[in-house]
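Removed from the display is one protein chain of the complex; every other protein chain stays in position.
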Amino acid sequence: MSGRPLDVLEASVGDQVTVRLKGGEIYDGVLAGYDQHMNLVLEEVKETHGSDPDEDPDAATPEERGEMTIIRGDNLVSISA
Amino acid sequence: MSGRPLDVLEASVGDQVTVRLKGGEIYDGVLAGYDQHMNLVLEEVKETHGSDPDEDPDAATPEERGEMTIIRGDNLVSISA
Amino acid sequence: MSGRPLDVLEASVGDQVTVRLKGGEIYDGVLAGYDQHMNLVLEEVKETHGSDPDEDPDAATPEERGEMTIIRGDNLVSISA
Amino acid sequence: MSGRPLDVLEASVGDQVTVRLKGGEIYDGVLAGYDQHMNLVLEEVKETHGSDPDEDPDAATPEERGEMTIIRGDNLVSISA
Amino acid sequence: MSGRPLDVLEASVGDQVTVRLKGGEIYDGVLAGYDQHMNLVLEEVKETHGSDPDEDPDAATPEERGEMTIIRGDNLVSISA
Amino acid sequence: MSGRPLDVLEASVGDQVTVRLKGGEIYDGVLAGYDQHMNLVLEEVKETHGSDPDEDPDAATPEERGEMTIIRGDNLVSISA
Partner (left out) sequence: MSGRPLDVLEASVGDQVTVRLKGGEIYDGVLAGYDQHMNLVLEEVKETHGSDPDEDPDAATPEERGEMTIIRGDNLVSISA
């Protein structure tokens, strides 16, 4: 179990992460916190939808969000750090 | 775990928040309360659907709701404060 | 956590509430009871579907239900009091 | 919490109830039993699909089921007594 | 709570039952066992899909399965005995 | 409860089984292990999609997988032994 998921999350606090959600949204931001359900807190968040930018450049235009964004863990597909 | 999700929620009570739901709805309101399941209580709620206002201005017309709205936590995608 | 969701439900017993479900249904009725899963009991229930009455007046015609309606909590999106 | 959901179910044992499921099915029958997950046992069950009988009379023709029908609680939307 | 769901299942062991699943499949077989999650074991199983045989006779042709079939409880809609 | 689901799984270790998933996939393989969530380990796995081979022979061409395949239990519809 070396490299358990929550240990990797803990090590990623303060880092830029890319979060992919079940609905297809992608959030880029700085990981400010998390809990054992993988609920996340992101700062400086930009959201894109997961479409290919070559197909539809508008869809990939990032949209700025508020200062702090909580993402409920049960929406997550993956977190890349 | 600095900045745990529920701590951020606690700090946001009384603030204006934007809540995005799995069904695409967006609720703007003042966070009046919450619980550990991320069930929320919002006051002065306005609901919009998540479509781009440039595409369909009607869809983004906010609709006023009652004085207090409880949102069940399992519908949440994100909460921006 | 002032204004916790279940406290707001408790304070709403006997009041007219509007309940929105994941399937799009909207139930209006008097809140007769609830439990910790947000299972609800409504009296004097009228159901409408969530479409805009300007688009399709039939769809918004309320349909009368029986005297007591139990709604299972995991269908809820929101409860407005 | 007057009129808790399970108390209303208990009081409805032996009564005719209408059960609406997430898949759109409607079961009418006599409530013979239940458990704390809202799993139900119905007797003398007739099933209709939830379409408007004015639109499609066939769709609303009830279909007789066996003597005892167990309905798993996580399919329930509502129970009207 | 007379006629609790698991008591009815217990009384149905050895009987022919009809099991309807969320995906629309219908399994007919002899109930050989179950557990508290409503996971089922069926013997002599035939599967049909839930379409009306008058519309599409092929769709209702039963398909024979192996000797023992375990059905995971969270797929169940109803069990008729 | 004679023939409980996990007892049937235990008795099937080392046997050829057919596993049907919610997404329509069918895995054939030798059951190498399981746990109480019905997570499975299969060896010598071949996957087909559930379409009728008379309609689309390509769709039913089995695809070989790696030596060991873990299937998460919450995807299961049924296991036939």
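First chain written, first letter: the chains are A, B, C, D, E and F, and each begins at residue 1.
Here is the rule we go by: a residue touches a chain if its C-beta (ideal position, glycine included) is under 8 Å from a C-beta of that chain, and two chains touch if they have at least 3 such contacts.
On a predicted model such as this, the values are computed, not experimentally measured, just so you know.
The omitted chain makes contact with just one of the residues F:8, F:26, F:40 or F:77: F:40.
Within chain F, the residues in touch with the undisplayed chain are 10, 13, 21, 23, 25, 27, 32-35, 39-41, 45, 65-72, 74-75.
For chain A, the residues in touch with the chain missing from this view are 1-9, 12, 18, 22, 38, 73-74, 76-81.
Note that in this section only the chains that are shown with their structure count from here on.
Each chain gets a centre from the mean of its Cα atoms; for chain B and chain D, those two points are 33 Å apart. Look at where the CA atoms of chain B average out and do the same for chain E: the two points lie 41 Å apart.
Residue numbers of chain F whose C-beta contacts span two or more other chains: none are found. Viewed as a network of touching protein chains, the structure reduces to a simple linear path. Here the chains touching each other pair up as A-B, B-C, C-D, D-E, E-F.
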